[in-house]
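Every protein chain except one is present and positioned as in the full complex.
Up next, subunit A:
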Amino acid sequence: MTKQRFRLFASALALGASLFATQALAKSDIIIAMQLEPPHLDPTSAAAQAIDSVVYTNIFEGLTRFMGDGSVVPGLAESWEISEDGTVYTFKLRDGVIFHDGTTMDAEDVKFSLDRATAEDSTNAQKALFAGIESVEVVDPLTVQVTLKDPNGNFLFNLAWGDAVIVAPESIENIKTNPVGTGAFTFADWVQGDSITLNRNPDYWGDQPALETATFKFISDPTAAFAAMMAEDVDVFDNFPAPENLPQFEADPRFQVLVGSTEGETILSTNNKQKPFDDILVRQALAHAIDRQAIIDGAMFGYGTPIGTHFAPHNPAYIDLTGNSAYDPEKAKALLAEAGYPDGFATTLHLPPPSYARRGGEIIAAQLAEVGIKAEIINVEWAQWLESVFKGKEFGLTIVSHTEPMDIGIYARPDYYFQYESTDFQALMDTLNSTTDPDERTRLLGEAQRLIATDYVNGYLFQLAKLGVAKAGVQGLWENAPTAAIDLTAISWDE
């Protein structure tokens, strides 16, 4: 064999080996579909969950972060110390963290981010999370001291929200279209109306993720979602919009179905200041007129957990109060008669676009009709709902899933759209906020759940399920949704 021939032979061998190697390597790209497209990519200035789905923990990170099971763990803050009185938090930042544009992440950036959220002209959709911050001080480049006005047992939890991620003054101007964070993925491309692509960040401070690129595709139509999954155009559908199709995916070995829980308490919101709902007997009658399981079966095809109060069942502090408002139409009729409405009354039922509301609303209207309450269904778009129901409080009943985590505190706001005014509850929340002892907090949360359940503030229906569909080989997807997020760092292919 001449030298040249040998070389040829060797390179052929090498080629063959490399071909084999690429085949043996696991897939490192993924296409994830979601229903809504983010309006822009700044999680700190909008409420749209689609923003967090794309950027949370992927592009942007906060001082703390949520894990898939809902626990809060250190993020950019390596550790922290809390003063005796619970008002001073000293955060130790991770060393060697750099933003995607090459600038260093340090205490100044943390101060900038928190000051920006609390500023007078702040457009943070969850500004209330930061309301308790008195001052933020830079101790040294890797140490930040946050002083609170009052102790707040929820502070580390609040910092894990997407609205509290750390951003840099150098890149803030174009954050909406070109987000620059510290996460394991960098922003690559956005074809508006179609898709967003992220690439792996080789300079990430933590473990390198298995994926090299991830594409988020936006498919809003439920039928199109089914077709895209079936034709294998996409690898994952986060929050699949058509629960009726899930059995078909379950039966197909090409796919896996992930059923988990969200933070969404789906409730029949009741205008507590409007007649006749200002009468607790009427609200109690309403509660007993509703058959939760029928709604879950009919509107959600069986997916969802019944709730008897405004609290997530997967939370350790949850207490099951469904028995307090068990389905009992006869009792409902008796209560209505006692309240002075033996023949029932007429009201309005405003339904926003999601299917839990539109489908659930039809069933609830029928159930209410059984006890004599005639609910006129009014279908509204979200913008209209916010304007007339949420802001204008012009409604009798409406169905909404409250998706913010740990949001029982809204019952302490008398100007909130369902207008529940209870000094007992407000006092309870004040005590809770200044309590840091975990056992005592659990007890207080239980008391709060009981209070709103026995006051029959709203009709408590079910905890919204998270329904994901994915190709069989995808691993590491979050089953539950403690916050809106698609954590790419955990995802890999098993092939």
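As a working rule, a contact is a pair of C-beta atoms (placed from the backbone, for glycine too) under 8 Å apart; a residue touches a chain by one contact, two chains touch by 3 or more; residues count from 1.
The criterion applied here is as follows: contacts and distances are computed from a predicted model.
Asker: I notice the complex is incomplete. Of the names "Peptide/nickel transport system permease protein", "Carbohydrate ABC transporter membrane protein 2 (CUT1 family)", "Sulfate adenylyltransferase subunit 2" or "SigE family RNA polymerase sigma factor", which is the UniProt protein name for the chain that's not shown?
Answerer: Of the names offered in "Peptide/nickel transport system permease protein", "Carbohydrate ABC transporter membrane protein 2 (CUT1 family)", "Sulfate adenylyltransferase subunit 2" or "SigE family RNA polymerase sigma factor", the absent chain's UniProt record gives "Peptide/nickel transport system permease protein".
Asker: If the hidden chain were put back, which of A:A26, A:V139 or A:A227 would touch it?
Answerer: Answer from the full complex: A:A227 touches the omitted chain.
Asker: One chain is left out of this view; which of A:K273, A:K374 or A:K391 touches it in the full complex?
Answerer: Residue touching the chain left out of view: A:K391.
Asker: Return the single residue from A:A125, A:V138 or A:V259 that touches the missing chain.
Answerer: Answer from the full complex: A:A125 touches the omitted chain.
Asker: Even though one chain is hidden, which residues of subunit A still touch it in the full complex?
Answerer: 37, 39-40, 45-48, 120-128, 176-177, 191-195, 217-221, 223-224, 227-228, 230-231, 233, 353, 381-384, 386-388, 390-391, 402, 404
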